[in-house]
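Excluded from the complex is one protein chain; the other protein chains are retained at their positions.
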Amino acid sequence: MKKVLSYFNKITIYIKDSFRRMVSAVKTDAMYRRFVYLFVGLNVILLLSELDIMNYSTVSLYAYIIIFTIVALGLNILLGFSGLMSLGTAGFVGFGAYGVVYFETLGFPYEISSLITIVIATFIGLAVGLFSLKVEGVYLAISTLAVGEIFSQIFKRVTWFTNAYGGVHYKYPTLLGFIELDRNMTYIFLSFVMVVMMVVMYHLTKSKTGRALLAMSRSNSSAQAMGVSISKYRLFSFVVAILYATIGGILYASFYRYVQPLDWNLMLTLLILAMVVVGGMKSIFGTFLGVFIIYGIPKLYLEDLFSSVSGVAYLFSGILIIVVVMFYPYGMIHVTHDIKKLYNKYKIHKQNKLKAGDGDE
Amino acid sequence: MSDNTNKSYVLKPGTLLDIQNLSMRFGGLTAVNNLSFDIKENEIFGLIGPNGAGKTTVFNCITQFYKDKDGIIIFNNKKNEIINLNDIHVEKIIKEGLVRTFQNVELIKDLSVIDNLLIGAHTLFKSDFIGHIFRSKRASEEETFYKAKALEILKFMKIDYLKDQYVAGQPYGILKKIGIARTLMSNPKLIILDEPAAGLNETETTELSKLMIQIKENYKCSILLVEHDMGFVMGVCDRICAINFGKFLALGTPDYIKRHPDVQEAYLGRDDE
Partner (left out) sequence: MSVFLQLLFRSLETGSVFALASLGIVLIYRTSKTTNFAQGSIGTLNAFVAATLLMKWGWSIWAVVPAAMVTAIITGFIIDTVFIRPANKVGNIGKQIITLGLIIVIIGIIPWLFGVEPIPLPQFIPYSPTTTITILGATIGYNSFFTIGMSLLLMGAVFLFIQFTDWGLAIRVTASNEITSRLMGVPTKSVTMISWATAATFGTLAAIIVAPQTQVDINMMGSIQVSAFFACVLGGFQTFYGPVIGAYIIAFSSNMAAYYLPPTWSVWSTVIVYVLILVFLFFKPVGIIGKKLVRKV
């Protein structure tokens, strides 16, 4: 009994300590504050929609943005940090979505079915990672495309798993067996998971692990000379990317409650890739911005604006992608930097004008 | 090579690295041919030879970037064990106390100077990625500790004012310095420098010579370097080994090498021409 109590004590001390460190971190590190702002901001949208200031469907749209931010974050670790390309992302998202539904129909609770899906995804990630030890560059990218295509064939044909073209229906998740979430609660849950995944990425990339990934992608031999194990970190980055994608898929099924096989194609993969590139490689908030530009702007603005002629919304979102990539090859997140620069220029200009004015008097 | 695995090796006291009968072939070309030399503890050792003499190949053999070579490379590692480096994987070499730089620097351009140094301490970190994800106490303490160490090294190299700047856009001389600073992070016993003075101007080269000697004194390690700048090599090295076409020519003090007829013929050109 005493032993149990002392363990309990230790754990409470540990939790208190972690909490204290978290609070102090939020106070000192601006990044954490931004994570909190983002979380609050996303939930303000929910509030606005509840108050009928925003459309009911806008929440669905932001849920999509949240889900694909998670997926794109994983790809950003893989591409931005490890310099590896994957064209199988959509397949892994689809796997996550189908997986959680399937294991729940077997009778497992939400958490366990998610966990099983994640564990299977880890093994798939390890397999892809092992493959990547032998195959490089464009060959690797197209090989992952093959993996994605195999997934999409499975989604279309393995009836017991995916119900083929009929698709599978699902429900809002029940946490811990008794907390039944409704649409709004699921949305809050989604945004919470997204912020957690962002913090995980932030921690990972600003550590020895992140530096090792960068070292590996920028110069293989230099990384080896510094003791970075290429095989370990290649496996690691594929596993992480696929886990992020799978978690995105699980959340997709949880919010939209319907999964059908035709969504998980090369087009979606490329759009996710575009989200990463347009937003900004290696940037967490850039990824969110990228998803917003690629998915949010067309859905929120372009489709309403050009609803009269079919296809024109597409035309504009295509042009948007091209223009952004051409003018911001390092990602839209750098636009803030440019705005600051412009503002400074304007301020200096204004000051000079004032000074000139002083001279006249 | 495999019959060497379980053998125990001997080194003369005071010797750090002993290369015996090293040969390396690329197809029909013999880049290194039956080469032997040794490096003592706390010494600066130069490896010289004309272009294409196989110097970088020797480096890549020692640091195990090349497999399938003949000969043995005996090393007295950090734990004072005598080992054959050929038994060690290229990614584990740094753990034994041997670290190298590259001819074309190979730093990470989109990281700050101090983060580049922290990569040098990669193998010293004990925390794993789970610790990193949760930013555990140990992981953050380690991070602070090695950051302090990196800063100390940067101060020693007199480039600490650059610590938070990106590596991209720094002048070549600074990049070379960062490369050397990064090697110091791993507490090495032997640092291998591939053309440290290439691309530097005269002031920078003089500064580098001083730095070499300071590193040897302060960090109690040996340095093996390949260099074309003869003035630099002769000024800074305790001993020099000259090779040509992968073959041993001479080994001795700078004065001995300077006067050695074979070296003069191969490297400095013949007098009567």
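Order as written gives the chain letters A and B; numbering starts at 1 within each chain.
Throughout what follows, a contact is a pair of C-beta atoms (placed from the backbone, for glycine too) under 8 Å apart; a residue touches a chain by one contact, two chains touch by 3 or more.
Being a predicted model, the structure only gives us computed values, none of them experimental.
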Given A:17, A:136, A:180 or A:338, the one touching the chain that is not displayed: A:136
Which residue of A:212, A:278 or A:333 touches the chain not shown here: A:278
Candidates A:256, A:285 or A:316 - the one touching the absent chain: A:316
Subunit A, residues in touch with the chain not shown (by the definition above): 79, 85, 131, 134-136, 138-139, 141-143, 145-147, 149-150, 153-154, 157, 220-221, 265-267, 270-271, 273-274, 277-278, 309-322, 325-326, 329
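Going forward, only the chains that are shown with their structure count from here on.
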Separation of subunit A from subunit B, taking each centre as the mean of its C-alpha atoms, in whole Å: 41
Residue ranges of subunit A in contact with subunit B within the complex: 17-18, 21, 25, 200, 203-204, 207-212, 214-215, 218-219, 221-230, 236, 282
Subunit B to subunit A touching residues, read off their complex: 63, 65, 90-95, 99-100, 102, 106-111, 115, 118-120, 122-123, 125, 127, 129, 132-135, 137, 139, 143, 182, 186
